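Below are the structure tokens for one structure; questions will follow.
Removed: one protein chain of the complex. Kept in place: all other protein chains.
When the chains are written out, they are named A and B in that same order, and each has its own residue count from 1.
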Amino acid sequence: MRKAVGVLLFLLLGTVLIYSSSDVSSLKVRDVPYDGGGKLVVSWNITAEEEVGNIKIFQKINGEDWKLYKSTNKLVDKMKDNSVNHKNSYKYKIEVYDKEGNLLFTKESKTITPGVAFYNVGKTAVLVSLLIIGGLIYYFISAARRGQKLKIRRIPALDSLDEAVGRATEMGKPVLFVPGILDVKNPQTIAGVLVLSEVAYKTANFGTDLNVPVSKPIVLSTANDTVKEAYMRAGRPDQFNDDMVHYVTNDQFGYVSHIDGYMVREKPAAVFMLGAFYAESLILAETGHSIGAIQVAGTAMPSQIPFFITTCDYVLIGEELYAASAYLSRKPDILGALKGQDYAKLLIMIAIIVGAIMTIIFPEFHFAEIFTDIG
Amino acid sequence: MFLKRQLPFVITLITSLILIISYFSPHPTISPLRSIFQDWYMIIVAFTMFVGILSLVKVSIKKIKREKGIEVLYPVITLVSLIVMAFFGFLKGGLDNPGFDFMFEYIMVPLQATMFSLLAFYIASASFRAFRAKSTMATILLITAFIVMLGRVPIGEWITGDLLHFTESSFLSRFHIPNVTEWIMNVINMAGQRAILIGAALGVMGTSIKIMLGIERSHLGGE
Partner (left out) sequence: MSFWEKVNDLDRRIIYLIIGLTVFIPLLFNVTMESKPTQPVENIYDKINSLEEDDVVLVSFDYAASSLPELQPMANAVIDHLFRNDIKVVGMALWPVGVGLGTLVMEKKAAKYDKEYGKDYVNLGYKSGGLVVIDSMGGSVKKTFPTDKDGVALKDLPIMKHVNKLDDFSLAVTLSAGDPGLRHWVMVASDKFGLPVAGGCTAVSAPQFFAYYNSGQLLGLMGGLRGAAEYENLIDVPGTASAGMSAQTVAHLMIIIFIIIGNISMFIIKRKKEKEKRK
């Protein structure tokens, strides 16, 4: 009888132990919120009496058979399942094995269908910023259209266009325009092409040769149309020819070699470098300097600005490049957009100052995270 | 006129609106549109290559006809290189073709490296000319450049580390050249970089809105 009670107690205790060991363990699956329904997070926490050798994770899609997803030996971990689709339902199971490969216990998760969101809440800070800045720009464009007078400060680099083209005309030498090495999808290239329009207008009026080598075929058609239109606007379509804008190569240094070679051979009197530049900035500008050309450069690439400043006569720094079209055209709506940008910058400055003060006074508030948590 | 002005504007407006919405909405009905546009962009970019090559060939042929003496050589070399490289690229093995590989490794690589290395020479001549203590601001710039240049090479570590033992004192270690360099880069340089970046980012936004709304159309070849 004693023996029987002993065995019973042992079995009971054993069952409780095994049960408790598996009960403490957990397998959870949760849907990632605000996504397109393509991601689940599976997490597990295993506590077992025996030493665990291997853990197998299985996945079941729409109630079909279990399929092995992956094996691991980590007792506490989580994994992202990016293979899921919002049209299916998913269930996960873990099988925990000991060192000898004996199954200790299994655990199943609940069935889950990934949710689909229309709006990612994590991007609210970006949306609010976009609406405020966009709103400001739109408001000032409308104000300018209503006839509000807008002023723009002097930008010497843009005032120098006449001087540069004029000098080339006096010397009987060509004008070289380099629109950078990036595609038209980069706004710097577009800003460069907008200035090209004005430069081409001046060369057309002065009857000076213009050479525009480009490094991206897509810039070729854009720049070509711009120059053609400028020559027509100046009433000199006869002076325009298709070779003014020509493609050289996509290769960064191949393009630079071509321009350097051209500069050394033809010695253009005015060199414009407006757009996006990388390491080639100094190679181009130093060569331009060595031939004594008047050089006007402009880029929003922070690391290239110092090179241009040391070697060029006039430089458009960062946003000045984007302001060029407003400055040159003086069209009210473009000036309005510029004023909107300035107010947006003022708001950013206020946010930086308030943020710095708040962070110093209330460090636990984590003020900066409002802006950095952009999902 | 419709094809040159209105149609590009309508396409720009629709695609940019869809791309903006897709940034904020992860919904599966919207994101495929984004990838369709992305695929189209990649295909169009690949095809514009032909336009570029056509322009290159046209300009080179004109130059051959026009130029005299040694000047003729340049467009000839350009065309020959283009044809030979393309020929080997189309042969069996493509980019792994031994002929193509040889030209790439022994012509392209040294030529590119040579052009890039010109930068070192040009930096030297530009700094010789530009870093002059002409004014107070120029002097500050000069001293900063000195410190950063020393701090970026092991000799800076040696001067205030091994020679002057600045690193052994908590107070003096602040003046250890690599530490000063790091401070200049992380505080002063970064403040300037960020200001330029913020200004430029706003410029990008302004330009994008202007293009989206059709206010800026010069890049389409019109006012």
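Just so it is clear, contacts are C-beta pairs under 8 Å (C-beta built on N, C-alpha and C of every residue); 3 or more make two chains touch, one makes a residue touch a chain.
Because the structure is predicted, anything quoted here is derived from the model rather than measured.
Touch with the chain that is not drawn comes from one residue among B:51, B:72, B:85 or B:119, which is B:119. Although one chain is not drawn, its touching partners on chain A can still be listed: residues 38-39, 70, 72, 80, 82-83, 181-182, 186, 251-253, 276, 278-279, 290, 301-303, 372, 374-375.
Residue positions on chain B in contact with the hidden chain: 31, 34-35, 38, 41-42, 45-46, 95, 104, 108-110, 112-113, 115-117, 119-121, 123-125, 127-129, 131-134, 142, 145-146, 149-150, 152-155, 157, 178, 182, 185-186, 189-190, 193-194, 197, in rising order.
What we mean here is this: only the chains that are shown with their structure count from here on.
Each chain gets one centre point, the mean of its Cα atoms, and the points for chain A and chain B are 14 Å apart. Chain A meets chain B in the complex at residues 34-38, 86, 116-120, 123, 126-127, 130, 133-134, 137-138, 141, 183-185, 187, 190-191, 193-194, 197, 216-218, 220-222, 225-226, 228-229, 233, 242-243, 246-254, 256-257, 261, 265, 279, 282-283, 286, 300, 302, 305, 307, 309-311, 317-319, 321-323, 325, 329, 331, 333-334, 337-338, 340-341, 344-345, 348. Looking at the complex, you find that chain B touches chain A at residues 20, 23-28, 31, 41, 44-45, 48-53, 55-56, 58-59, 62, 71, 74, 111-112, 115-116, 118-119, 122-123, 125-127, 129-130, 192-193, 196-200, 202-211, 213, 215-216, 218-223.
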